[in-house]
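For this depiction, one protein chain was excluded, whereas all remaining protein chains were kept in their positions.
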Amino acid sequence: MRIGVFVCHCGTNIAGTVDCAAVAAAAQQFPEVVLAVDTPYACSEPGQRAIIEAIEQKGLNGVVVASCTPRMHEATFRRTVERAGLNRYMFEMANIREHVSWVGRDKKLNTFKATDLVRIAVEKLRYNRPLTAKSFAVNKRVLVIGAGVAGIQAALDCADGGLETIVVERTSTVGGKMAKLDKTFPTVDCSVCVLGPKMVDLAQHRKIKLYAMSEIADLSGYVGNFEVSIRRKATYVDWNKCTGCGLCADKCPSRKAPDHFNELVGRTTAISIPFPQAIPKKASIDASSCLHFLKDRCGVCAKVCPVEAIDFEQQDEVVKESVGAVVVATGFDLLDIRRFGQYGGGRFPDVVTSLQYERMLSASGPTGGHLKCPSDGREPKSVVFISCVGSRDRSMDRAICSGFCCMYTAKQAILTKSHVPDCETHVFYMDIRAPGKGYDEFIRRAQEEYRTNYVRGRVSSVYPKNGRLAVRGADTLLGTQTEVMADLVVLAVGAGAAEGSRDLAEKLRISYDAYGFFMESHPKLKPVETNTAGVFLAGACQGPKDIPASVAMGSAAAGKVMALFSKERLESDPQVAQVNAVRCVGCLKCLRTCPFGAIQEVQARDGSTKAQVIESVCQGCGVCTVTCTDRAIELQHFTDNQLLAEVNYLCRSWMEKSPA
Amino acid sequence: MSVVDGKEPSVKELRIIGFLCNWCSYGGADTAGVSRFSQPTDLRIIRVPCSGRVTPLFVVKALMSGADGVLVSGCHPRDCHYSEGNLYARRRLEVLKRFLPTLGIEPERFEYIWVSASEGERWQTSVTAFTERIHALGPSPAVKVNRYDARLVAGGL
Amino acid sequence: MSAALAYYPGCSQTASAREYDLSTRACCQTLGVELNDVPDWTCCGSTPAHATDHALAAALAARNLAQAMDTGASNLATPCPSCLLALRTAQSRCENEGFKGRVEVLLGRPATLSIRTRSILQVLMEDLGLEALAEKAVRPLKGLRVASYYGCLMTRPVGLMAFEDPDNPTAMDRLFLALGAEAAPFALKTECCGAALGVPRKEAVLELSGRILAAAEESGANVLAVACPLCQMNLDLRREQIEGYTGQRSTLPVLYFTQLLGLALGLPEEALGLGLHNVGTRPVLDILRRTWASEDVG
Partner (left out) sequence: MPVMELSASQDRAFFEAVCAKSGQDLLRCYQCGNCTAGCPMQPYYDLAAHQVMRLVQTGQRKAALTCSSLWLCAGCGQCSARCPNQLDVALILETLRHMARRAGYNPQPRVAQFSRAFLKSVHSHGRVFELGLLLRYKLASGRLLDDADLAPRLLKVGKLHLTPTSTPGQAEVAAIFRRYEQGAGS
């Protein structure tokens, strides 16, 4: 073999703590290496050109690049060597940046380590074989999970692009958090007025199929060909018949059901439509509050429904769909207010979450848009907002900034004044994060035009005093304690991953971070991709973000799906398992272990049983390889020989005797 | 002669091999790098698609041939990119761990951990702790040679 | 309940908080909790020692723990949260071998401090439990509306004391509810009363204690229950000083929780030291007598 080694400086990123020239010099001595050089930026245009030229001039048939992580540039360099006529699998990368130069302090030790990593890449490369991808047909339908503003945007863009789009939403209406907001920053325009038309478009688009009150039960398959099972939860109303007239809710005698849409401010009926602009506008029964289910009586709704839509016998139903790509847009949820005992969360009725406050401000909310203290219905004359509640707080294991609360707090302070002009507003804050277009100006307006008193300092406690709430905080700019009397305290509760996110991630085989937010493939360059091909992210499920960012990400995910579907066929990854029929004894242990059902039993010509890998299904995990005691099934590109070559070198390198 | 300036490195390294799954732990080690979480340099990482790809034989082979320690790191139990590859890995490697003493290998020289792609800090602490543990055990009794010189020879220097 | 407890009264309980000691002993006797005084106990060092030097403080506390352990006891209880904090701090700091070495040098003997240390309140709640306590109560506390004041040290430092929600402890409230009283919604349960700064910085203590009294009055309580001798001293003994300083009058009696428990257990006033207060406890007794008369008990 004729191997070329390129050791990248990455400016000073690598060269600062690794002697790249020395690594190249050492590599020059490695077996079958005919060329080893260091290069300032391997991925740059001249860097890539140099690789291509070297392949052509030196007749290289294998290339090692020692640079950053392969998770960053493996695909780049595979394309590079391919352009020079090499098979893209005749290429290996040694990660001497993330795993060496950025984590080791000692230049000598780093240089040793980098040299070793280059060596094992060479050792592996010597066993590499050219692999060719097979192509397969793509199912050009897309699944969008979660129909908040991000999911709606992604679905509309996909559908407008001509794709069949399936939308699965867990609650009985689309819209997500945005549908609950009163007005939105920084324009202070009515939230539902902007979102409503999009919700209607979603419902009416002939390319979109909406499953509300539904969740993902299971997802199998791979990019281009996923099979999804959707659990449609029983609503006890036949939605094919229901016209959304609302008669049933008017007559329902059970009026104490928890009102989830209104964030538990106020109560609703056991059968209800969450809000006037709900999409789909269909009634559903909350069995835990319905007298029929609790006491086996009533049935009023069934009697009044003009179209006989009530069906107490309805059961959950699982439907199956096939799609080629998935957009996850499941958003976020606020932390449980009861975790904030020092603020009386869950104990004092006049301490509410920011989202509850949105509902209290909303004209379609439980108070009809009149600000009232939940305890006794009086109009508040002093509202205190507390920022960073459960955010940037290591004592709660939540170091993150929730990103949008600074902005919505300013918005809520402004709206408070427009509801009750003589109401005092105070905001306790630590820092103000307002980096968007027009955002800082908005904060200034809250302070200057709307006379909101911003106090820099955290709040230590909220306690009842003379029938009101005393809020005790610090004013760190003055170096004093500050106590403010409030009628209503609004907590800017931190954003966490949507309930059930971890379960969903496991079904989709994507990763999540310490807070349950889904992990993007690369923090800068692949913000909407995940590490599972064909699964994309949009909106706050990836981390807290405001509406403009969520919408942009929804469109970006749709763009990614359309780019994926722009080809008629996709190439499968040839790094799959392969059975050596001569060695295979037909024990089928591999078939039983494969997590993807990628192995089938076949009859050999002599009638004996053999295992066979279905290449389009195999995901290349290599679990089967380990199972097979006869070494008959091997994972291409990660064969035993290749991995052992790496192990052997690392061991051999210090088994050999020193010369004297 | 050393690759840098003719002198031996200031710290004596031991030889530790890490098998890291591509999706979680390799990414976690990347995250640690991106965050500049400094670590001891002893460990050399071999990338595998899944911790379920790690044949116990690799581990045994490495330890018998003189590796001072072997660390396998995969995705968290319910977060495997390949749904359950890491569960197979765990089962096999558990058995392996119990089996090591019969081969005359101290079981402490082998460890199996979980690190996800976001857990750069966890990777840093895991590597540091494991390296410290191996240093406490000292060089593997499987080989008794001057390690540095030997490596330089092997490296062709 | 039979297991014997090493009992560490603490200095205050021999003097200014005599009634706390009296009522604790009386209740425990009635409840079958055997208290064995730590032989030859000495001062735990309290805040002044801690504020001066950690090793000195730990040595003073450790001496008492060692004395208790010499008797073979594995459980120790003290009524005073401040003493408990001193004992626990010593235990926790001595987990560091280096520190422990220094303490042993001062102590002049090995410091084995593994005895389990708790407050009397904690022991009663954990070892007997509300149900058992309520069962032993022969006279209900009906008619009392109790504001339970825990003070700052019963729940803090959170990691060290590991007792109840530091923002809203409810142990005493639950106890009094079980004994038939009402629990007043008292806002300043764990606010500091100024503690030992009463002597050198009196105005601070008067202000803080005044605020606690005012909040207790606002909650509609007719008695304030405490579990700490310093709190009691500041809120009861300094009442006139507080009134002089803040200008608010208050006749709210301040009782140790053990005194109220004792009343429910049917113990006589004298055994509970109810005559030893600065602010008269008569209003409490009057309410209870009326209740008992109407219910024909006591």
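Order of writing sets the chain letters: A, B and C. Residues in each chain are counted from 1.
We adopt the following convention: contacts are C-beta pairs under 8 Å (C-beta built on N, C-alpha and C of every residue); 3 or more make two chains touch, one makes a residue touch a chain.
From a predicted model like this one, the values you see are computed outputs, not experimental measurements.
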item	value
For the chain not depicted, the shown chains it touches	A, C
Selected residue (touches chain absent from view) among A:Arg2, A:Arg231, A:Lys372 or A:Arg472	A:Arg472
Option touching the unshown chain, where C:Ser46, C:Ser119, C:Asn222 or C:Thr291 are the choices	C:Ser46
Identified contact with the non-displayed chain, of A:Arg394, A:Lys437, A:Lys524 or A:Arg605	A:Arg394
Contact residue for the chain not shown (choose from A:Cys305, A:Leu371, A:Val459 or A:Ala495)	A:Val459
In chain A, positions touching the absent partner	342, 392-396, 430, 456-461, 472-476, 479-482
Residues of chain C in contact with the chain not shown	11-12, 14-18, 40-43, 45-56, 59-60, 63, 67, 102-103, 105-108, 152-153, 156-158, 166, 190-192, 194-204, 207-208, 237-238, 240-241, 275-278
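The rule is short, and it goes like this: only the chains that are shown with their structure count from here on.
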item	value
Geometric centre distance via CA averages, chain C-chain B, whole Å	55
Inter-centroid spacing, chain C versus chain A (mean Cα positions, whole Å)	51
Centre-to-centre distance between chain B and chain A (centres being mean Cα positions), rounded to whole Å	30
Junction residues of chain B, two or more chains touched	none
Where chain C touches two or more other chains at once, by residue number	none
Residues of chain B that touch chain A when the two form their complex	2-5, 7, 9-11, 13, 15, 17, 22-24, 26-27, 29-30, 32-34, 36-39, 41, 44-50, 52-56, 58, 61-62, 65-67, 75, 78-85, 88, 92, 116-119, 124, 143, 145-147, 149-151, 153-157
Contact set on chain A toward chain B in their complex	19, 22-23, 25-26, 29-30, 69-71, 95, 97-100, 102-113, 115-117, 119-120, 502, 505-506, 509, 511-514, 519, 523, 531-532, 575, 593, 595-596, 619-623, 625-627, 635, 638, 640, 643-644, 646-659
Residue numbers on chain C that touch chain A, as the complex places them	165, 167-168, 185, 187-188, 215, 218
